[in-house]
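Every protein chain of the complex appears in place save one, which is left out.
Then we have chain A:
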Amino acid sequence: MLSKLLSGDMPRSTVLAVLLVAILFCLAFAPFLFPGVRSVDTAARICIFIVLVASYDLLLGYGGIVSFAHTMFFGLGAYGVALASTHMGRGFDALIVGALAGAALAALLALVIGLFSLRVRAIFFAMITLAVASAVAVLVSQLSGLTGGEDGLSFKIPRALGPAFKFADGEILGVKANGKLLKYYLVFGSCLILFLLMLRIVHSPFGRVLLAIRENDFRAEAIGYRVVHYRVAATCLSAAIAALAGALYAIWLRYVGPDTTLSMEIMIDILLMVVIGGMGTMYGAVIGATIFVLAQNYLQGLMDVAGSAVSALPILPELLNADRWLLWLGVLFILSVYFFPTGIVGRLRQGRT
C-alpha cells in the first residue's frame, strides 16, 4: 500500500526515511504542533515550495534541462488566481478557473518556448528561458492596468477560507478552528496530491525515458524515442504543475506581486533548493525546500547574533550580516555541485550501500 502510494520509490535509507516522516508529520499537524501565525506561514511556504521545487526537478534532475523560466510559470498560476478572483468576485469557482487557466496558459507557453528552442543544446535553452522570463517580468510590472504593476494585486478569497469563518464550536485541540485552518489544509492536501502525482510520473515509463534522455540523448534518439517530444512534454508538465503551485501560493498569501512570484531571486532559490536537496530525486525537493525555507526564516536571526559577536573585527560583521545569508548559501551551492552532485538525498542513499 505504502509502496504503491510512493510509486515504488522507497526512501532506501533509514536517515532519509526518518527525515521524510518527520517532515510529513510536522507539516500535517503544523497548526497544532506550532501554533502561531509565523510558523504556520512557514509550514505553508514549505508545502508550496516542495511542489515548486519538485516540478523544477522534473526538468532539471530528470530531463537534464536547465530552465530559468520556472518562476514565470509559477507567476502565471498566481496571477491567474488573482485576476480571476478580482474579476469574477470571491468564490471557489474563481479560484478553480484561475488556477486551471493559469496552468493551461503555462503549459501552452512552455510548448511554444520548447518547440523553438529545445531542439538545440541545453545552453541555448537556458539562455533563451532567461531572456523570455525577464521579458515577462518586465511586461508584468509595466502593464499596471491589468496586473497592478510593482504593487501587485490583493484580492479576496472565499469566506470559508478566511479567519472570520468558524466551525466545530470554534476550537479543535486548543487551536482556533477557523477558515485559516481550512486554508492551510487546502494547501497541504493539494501539495501532497501534486507531489504524489509527480512521484508517479517520474516512476512511469515516461519518467524512465526522460532519465534515458538525460543520460544520453543521442542513444535515446537512436533507440527510437523522439527526444524533442519527450523534452517538450516534460517542460509543459512541469510548467503546469509550477503554475498550480503558484495558484496555491496566491491563495495562501491573498496577494500576488512581481517580488513574491516572478523575481530572479525566487528562481535562484529554486535552483539552490534542487541542488542542495539532490537532483533527480523527488525527495531531494522535500529536503531541499524544507531546509531552505527554514534557513530563510530562522537562520538570519542566528547570523545576526554571530555578526554582533564579531562586531569589533573589520569586514567580518559585514560578511555575517543577516542580509548576506545568500552569500553563504551560494558558497554552499558551489561546493555541493562539486562534492555532492547528488545532493543530500543522494548522499544519504549512497551511505547505505
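The criterion applied here is as follows: a residue touches a chain if its C-beta (ideal position, glycine included) is under 8 Å from a C-beta of that chain, and two chains touch if they have at least 3 such contacts; residues count from 1.
We take it that contacts and distances are computed from a predicted model.
This figure omits one chain of the complex; the name its UniProt record holds, of "ABC-type transport system, permease component", "Fumarate hydratase, class I", "Amino acid/amide ABC transporter membrane protein 1 (HAAT family)" or "Phosphatidate cytidylyltransferase", is "Amino acid/amide ABC transporter membrane protein 1 (HAAT family)". Among the residues A:Val97, A:Val227, A:Leu271 or A:Val345, only A:Leu271 touches the chain that is left out of the figure. Set against the missing chain, the residues A:Val21, A:Leu143 or A:Ile172 yield one that touches it, A:Leu143. Counting over the whole complex, chain A has residues 60, 64, 66, 116-117, 119-124, 126-128, 130-132, 134-135, 138-139, 142-143, 264, 268, 271, 275, 315, 318-319, 321, 323-324, 326-327, 329-331, 333-334, 337-338, 341 touching the chain that is not drawn.
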